Each structure stands twice: as C-alpha cells, then as structure tokens.
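So, chain A:
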Amino acid sequence: MIKSLKQFTKTRSEMVRGMAVAVGLAAVLALPGTGFAQNETPKVGGVLKIAHSTRIATMNVLNLSGPAEYPAIDMLYSGLTRIGMDNHPHPDLAESWSANSDATVFDFKLRPNVTFHDGTPLTSDDVVATFEAIQDPARGASARSVLTMVEKVEAIDNLTVRFTLTVSYADLPVAVAHANARIISAKALAGPKENLENKPNGTGPFKLESYDSSRMTRLVRNDNYFIEGVPYLDAVELHLFPDLTAQSANYLSGNMDVLLAVEQADYDRIDKAPGSNALRVASGRFVNVVMRFDQKPFDDVRVRKALAMSIDRQTLVDVILEGLGRPARDNILSPEYAYVIDSPEIPYDTAAAKQLLADAGYPDGIKIDLVASNRPAIRGQVAIAIKQMALPAGFDINVKSMPHDTYLANYWRKGNFYMAYWGMRSTPDGAFTLLLTSDASYEDTAWNNKEFDAIVAKARSTPDDSERAQLYAEAQKLILRDTPYIIPFFQDVLTASRDGVKGWVVHPLNRVYYIESVWLDRN
Partner candidate 1 sequence: MVEKLGNLPAEASLDGLTVLAIRDYSLNYNTTSGPFEALKSINLEINRGQTLGLVGESGSGKTSLAWAIMRYLPDNASEVSGSISLLGENLRGKSHQEILEIRGRRISMVFQDPSTSLNPVIRLGDQIAEVLVRHRGLTPKQALTEGEALLATTGITKPAEMMDRYPHQASGGEKQRVVIATAFACNPELIIFDEPTTALDIITARQILDLFDRLREETQVTALYISHDLGLVSRIADDVAVIRRGLVVEEEPCDRVFSAPQHQYTRDLIAAVPHPNRRIASPAPEESASDLLNMTGVSVRYGETSILTRIFQPDRELTYGACDVSLNVRLRELLGVVGESGSGKSTIAKVLAGLQDFDGSLRFNERVFATRKSINTDYRRAVQIVFQNPDASLNPRQKIREILSRPLKLYKIVPRSEIPQRIRDLLSKVLLPEEFADRYPHQLSGGEKQRVAIARAFAAEPELVICDEITSSLDVSVQASVAKLLVDLQRDTGTTCIFITHDLNLIRQLAHRIAVMYRGSLVDLFETNEAENAERHSYTRALLDAVPVPAGTESSPSA
Partner candidate 2 sequence: MSLGYLTRRLFSVLLVLVIVSFAVFAITMILPGNAAVMILGEYATEDQLLALAEVLGLNRPWYIQYFEWAGNILQADWGMSLRLSLPVGEVVGDAFWNSASLAVTALVTVIIIAIPLGILAALYRGSKVDLGIGLFAYVGTAMPEFVTATLLLVFLAGSAGGYLPAGGFIAPNESFPGFVSHVILPAGTLGLILMAHIARQVRSEMSDVLASDYIRAARLKGLRERTVIRRHALPNSLAPAVAVISLDIGYLLGGIIVVEEIFAWPGLGRLLIYALENRDLPVIQAITLLLAAVYALSNLFSDLVIAALDPRVRY
C-alpha cells in the first residue's frame, strides 16, 4: 500500500504542468452572455443552420439523452440555475438563492413576470411540479440520480421555492443546473405525454416552430424572453444528416453554418477548410474499460494493474482521437474538475504487465471476451486497439461487438468486461455518485468500497472548501489504488462554425450551448 503511494508523490513536477494546462484553458473561455469578442456590437437577425448526425427523437426534457436533443432544450427551456463556461452555476430562472448554515435547506428566488411560450406566467408551483415529476420513478427522469438527497420541494410564496435536503449538500445549485432539470409548466406536466414529447412549452430564448424528427427542426426567437436584447438570431434550424460524410460535405459547402459535433478524422480538414473555424475544448468525456470486482479474473487487483500497464495511452490518443484529447491515468476526474489531484503516469510496459499476471497466477496469460456496443463507434475502436496493445502482455482479448440495445439489455451493468462511454459531470460528487459509490445510480463495477462511500458522503456535506479538497483528494487516491476503471484518455469536445457566425462556443459538459448569445455577421 505504501509503495504505490510513494510512487504517487514522486511526480510532483508533472502535477504542476498539468495544472497549467487546465488554467490556461479556463482563461480562454469567457463567461456566457458577454459574447466572444466584446468590442463588436452583435447584429440582430438571420437564421442559424446547425448540422447534426443523431436524430432529435423527442423533446421530453425529463428523459431525453440524444446529443442533438440537448441544444434544442437548451434553447427551449430554462432551469433554476445554469452552468457557465467556468463550470459554476449562474442565475437563470432563479435570480438568487440562499442556503442555511449546514446546507440542508435552500431557498431559490424566481425572476418576476416570466412567461412560458404559450403565455402562461411562471410561478413556483411550476418549479415544484417539475421537481416532483423528476422524482417520480414512473417518469424515468435522468436528473433523478443527482437529486436523491432532496427530501421536499415546496412553494413558500409565488416566487420562492424551498428545497429541504435529507443530508447537507453544498452543491445543490449545481445539481439543479442539470441539463434535464429544466422547468416545465405544471399544466404541461399534467397534460398528455405526447405534448411533452413534441410540443415543448418552455421559458427559453427560442420557441418551437416546426419539428420533423427525420429532417429539420426549426426554432424561432421568443420575443418575451426574460433577458432583454437576446436572442440575436431570428431562428435556428437543426438539420439532421445521419451520414457523417454527407454531414461534413454539407457544412464545408457552406450549406450549413454550424457542425454540432466534428468527427476526429475530419477535424484537421475542417479546421483548414476556407471559411470554417473548428473549435476544440478539453473535456472530461471518457471511454472506460469496466472490470467487475466480483468476477474472475478482475477480482485480483494485480490483473487490473497489469491490463492498465498494457495500454499505450498516448498512441490511443494519436490513433483514435487524432491527437484531439489527452491521455488519462485511470482517474475518473479530468483536469477541468475542481479538487482534481494529479495522478501518477502509468507507463506502457508489457513485460512488467506479463510478470504481474504471472504473480497473480496467470503465467500463460488470460483469454477473455471484451464486449463493445457499436454505438458510438469509438467504443469498438478503443476495444480493437486495446486487444492489439495488450497482446504482448499475455492478454488474448476477443472483441465482441453488438448492436447497442443488445449491449444495454444483456451486458451493461452485468457483463464482466466491457467498454463504457460517459460524458463529463459538473462536480466530482456528480461523477462519483453516478458511477463509483456503492449506491451509484449506474454502478457497474461492483467496487463496493465502504471507505470511498464514506469519504464521498462526508465531502458532500462539508461546506469548508479546503477540508473538501482534502476529502476528494483522499477519494481519488483510493480510485488510483484499486483502479475500478481503466480510463485511457479524455476526449475533447469538437465543433465548428463558419465565418460570420459569432459567439458559437461549446462547453466541456457538451450539454449547454448559450445559443441566445450567438449572432450572424453576414454583410
């Protein structure tokens, strides 16, 4: 136990360099709402055309999860709070909020005279109804997992809502900024399910004009949006191109103004193309190898460490991400997270790995199936690369690829050895309670480390910042010790916009887009 810790402190210099990278990035990202370059005065008008490759199957804020569905609801709905580019919660529908001393009761003060798109005024009843819907298991709301600590939500008066928590939790304002925790009118929640799916009625800067899930969804400016002077655009059109080649070709021909997500393979070409500006943002999004603790052979930590050492992480970044990402060291928190500690380098050393395997009782290596769903394609690519790299270390991996739903039905959270793919969370607590704590909503590695659970719970309720940093550092050391996941790299979020599109940014969380502050400088 001591030996691994010493190895941990030896590389302090790297830690410093890592921090620099994170800070540097943060500086570039200005706060939302102030536009990219302050000196130009934004022009009003024009239609922004966004190309995306996955279908907007539904606009039901509660349980949607499609990559193209998030920008739509970011424009249509508003939450109590909204995550800024600095990863901190900013006022949205709630003008201000206050918490009691031990962070168990929060009061949110709503903006006055805000109306939904259909004209009905926003009141605290709508907020209460929304959070009750989120907590109702039958609704299958995605935000439920980050709000498990909320005991009661009540309307104190027409414009104030009180949250009473079962345990003190300082990050509640971040939790309510969850992308799926947008405020829906009580009337809509009571109404038919289809309207929630196809006729969104939010308070956001844009409202729905037409929705054809197989072709194009068009949103137009909401004239009585509660922030004056925005949005600048007349309308936003989300065009669906399921074929990546057709999508990039359409963008480059100027037919489309924004390419929502750029493929790694295309980034270089799109960046250099005339009239196109590619944008790359470091993010905590990762592909991870899940190894269940309760099944052979990964119950033995030496096997886990051996596999960790038989993956050349830099090559993975170069080959699969075309360099658009950073090697990770099995720590679930990427440098952008608050309280992140620096984790030791894991060298690619198949000889040592082979020796470690032998020590663990597998002198002639391990033959095992690695399951990878075919959506998104990156899971399969990483699996194939790992199979190749781990061969010399004695791992004979057979990659089993399958349609996404078969994976979800038969292997996800049950399989012994498979690839998973997770987006970045706003807080360390969000990341830990999503995957690693014993009672995490999507717990899949059967780590069940009581010490880790305790640290996370304690950290959740300590308002003091430095003490919290100490606890989270402790938690990350446990992760590095037991390697519940192998996380080979963090994948940057890539997007692109044409010349003349001003203010198009993308957030590492890849869930918020601030399209209200985008404007077109078309002469």
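Quick note on the criterion: a residue touches a chain if its C-beta (ideal position, glycine included) is under 8 Å from a C-beta of that chain, and two chains touch if they have at least 3 such contacts; residues count from 1.
A quick word on the picks: all candidates are chains of the complex that A comes from, given by their letters.
Values in this document were obtained by computation on a predicted structure and should not be read as measured data.
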item: Candidate number, among 1 or 2, whose chain touches chain A in this complex; value: 2
item: Parts of chain A lying in touch with candidate 2, wherever the complex brings them together; value: 55, 57-58, 63, 65, 137-138, 140, 142, 145, 193-194, 197-198, 212-215, 239-243, 245-250, 252-253, 255, 273, 403-406, 408-410, 412, 441-442
